[in-house]
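On to chain A.
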Amino acid sequence: MTDHEHKSPEDSKPEPAEDAAEAKQAEDVAPAAPAAASGLTGTGTAPGEVELDKQPPTAFLEVRDLRVHFPTQDGLVKSVDGLSFTLEKGKTLGIVGESGSGKSVTSLGIMGLHTVGQYGRQRPRLSGEIWLNGQELLSADPEAVRKLRGREISMIFQDPLSALHPFFTVGHQIVEAYRVHHNVDKKTARKRAVELLDRVGIPEPGKRVDSYPHEFSGGMRQRAMIAMSLVNNPELLIADEPTTALDVTVQAQILDLIRDLQKEFGSAVIIITHDLGVVAELSDDILVMYGGRCVEYGTAEQVFYEPQHPYTWGLLGSMPRIDRDRSDRLIPVKGSPPSLINVPSGCAFNPRCPYADVPEGDVTRTTRPELREVKPGHLAACHMAQEDRERIWNEEIAPKL
Partner candidate 1 sequence: MTHLRASRRRLAALSAVAAATLLATTACGGGDSDSEGGGEFNAGVNKVANASNKKGGTLKFVGVQDADSWDTTRMYYAFAFDFARFYSRQLVSYTPKPGKKSVELKPDLATDHAQISDDGKTYKYTLKDGLKWEDGKPITSQDVKYGIERQWAQKTLSGGPTYLKDVLDPDGKWKGPYDDKGDFDGIKTPDDKTIEFHLAKPNGDFEQMLAMPTNSPVRKDKDTKSKYTLHPFSSGPYKFKSYTPNKSLLLVRNKNWDRNSDPLRKALPDQVKVTLLTNPDERDKRLINGDADLDLNQRGMEVQGRQSALKQHKGNVDNPDTGFISYVAFPQSVKPFDNIHCRKAAIYGTDHKSVQTARGGPTAGGELAVNMLPPVVPGHKDSDDQYGIRKNGGKAAVAKAKEELKKCGKPNGFSTTLAVRNTDKNDVKSAESIQASLKKVGIKVDIDEFDGAQGSSIVGNQATVKKKNYGMVLYGWGPDFPSGQGYGIELWHSSKIRDNGNNNYALIDDKKIDKGLEDAIAEMDPDKAAEKYAQVNHDVMAGAYYLPLTYMKIVQWRSDRLTNVYAADSYSGWYDFASLGVK
Partner candidate 2 sequence: MLTYLIRRLFAVAVMLVVIILAVFCIFFLIPKWTGIDPATMFVGKQADKDSIEAVRQKLQLDDPVLVQLFEFFKGLFVGRDYTAGGDTTHCSAPCFGYSFRTEQEIWPVLTDRLPVTLSLALGAAVIWLLIGLTVGVLSALKRGSLWDRLAMTGALAGVSLPVYFTGLISLAIFAYQLDLVSNSFTPFSENAGKWFSGMILPWITLAFLFGAMYARLTRATMLEVMGEDYIRTARAKGLKEQVVIGKHAMRSTMTPVLTLLGIDIGALMGGAILTETTFSIPGLGQAVLKAITDRDLPLILGVTLITATAVVIANLIVDLLYGVIDPRVRLG
């Protein structure tokens, strides 16, 4: 599928000294991890655990202990603070969470877009590892990462109107995306653009290719955006809130399109959203983020039917469903997302958690709960005992949903 060389895994093997430090840091975050990794490969994805050695992984994409910190005048904003996950080709991972939970920052981190054009004091600090097809991206030459962008990893953005340049035709922008990575003449590239536009369901693509973004409807624009992101047959497609800006009727079409295309192209897909409905449609696995960290991870079935974390319960409770009584609709998570500068001590969710006092000894406010495997392939970061969680879910939450 790819027409380019991959780096040999050995090439990016880092220095041992650095390894030790990295490993130590990683250990602080996820000491309980290693065992979990193996048993989950059956689903094609692995839980957010860290391997102690900076070894090239076997998975197509593996993110290890990713941290993205933004220095600001008010302090260090820890948008992503120790996130790990893996993803195989052909699979879809849904990352859900509220605004500011670190979803989009994660995706931009994988794209390597945090550091482009940034310098000096504004430059965000990134650490951890991102392995794509055996190549570590954070330590790689920025120029090499640039060449991966748009070709192996591409991205669909939330608002296609603002994400497309208003002064260039849609065709021009797709052609440009194609020609960056393919040494072809404009004519060929244009043919390719028309072909892609056709593929994403834009009527009369031969004509619309010369239209400007503002001449498209919202849904058409998003289709064009998708066409642009697929033009190079990327192996990894990141869709950041791809339907948020769209009409409800169009949303479904776009989701269908992404699913179809994934089947066709065989790409790995990360879909980022605050809308559990969207992930329910598409995802194989779901990663729930809160305060820059993963609080629950599992297959879609696990997360939807046996959610382990009170925050996940909250998200499910706030999901609109047609088959629900009006009076019961939308039980939002009370309170507001945590400050990423002063993350609450203990469990980051504790100020908003109705069950913060279930575990004894105020442990929720003093100790940060680690991500633990609660069932095979299902991880959660909560101090509550397994029985408590199951009881509360079954007795208090599930009936209301």
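The definition used in the following text is that a residue touches a chain if its C-beta (ideal position, glycine included) is under 8 Å from a C-beta of that chain, and two chains touch if they have at least 3 such contacts; residues count from 1.
For anyone wondering why these and not others, all candidates are chains of the complex that A comes from, given by their letters.
Values in this document were obtained by computation on a predicted structure and should not be read as measured data.
Asker: What candidate from 1 or 2 touches chain A in the complex under consideration?
Answerer: My answer, from the options 1 or 2, is 2.
Asker: Under the definition above, what is the set of chain A residues touching candidate 2 in their complex?
Answerer: For this pair, the touching residues of chain A are 108, 111, 113, 116-117, 119-122, 146-151, 154-155, 157, 159, 162-169, 176-177, 180-181, 212, 214, 228.
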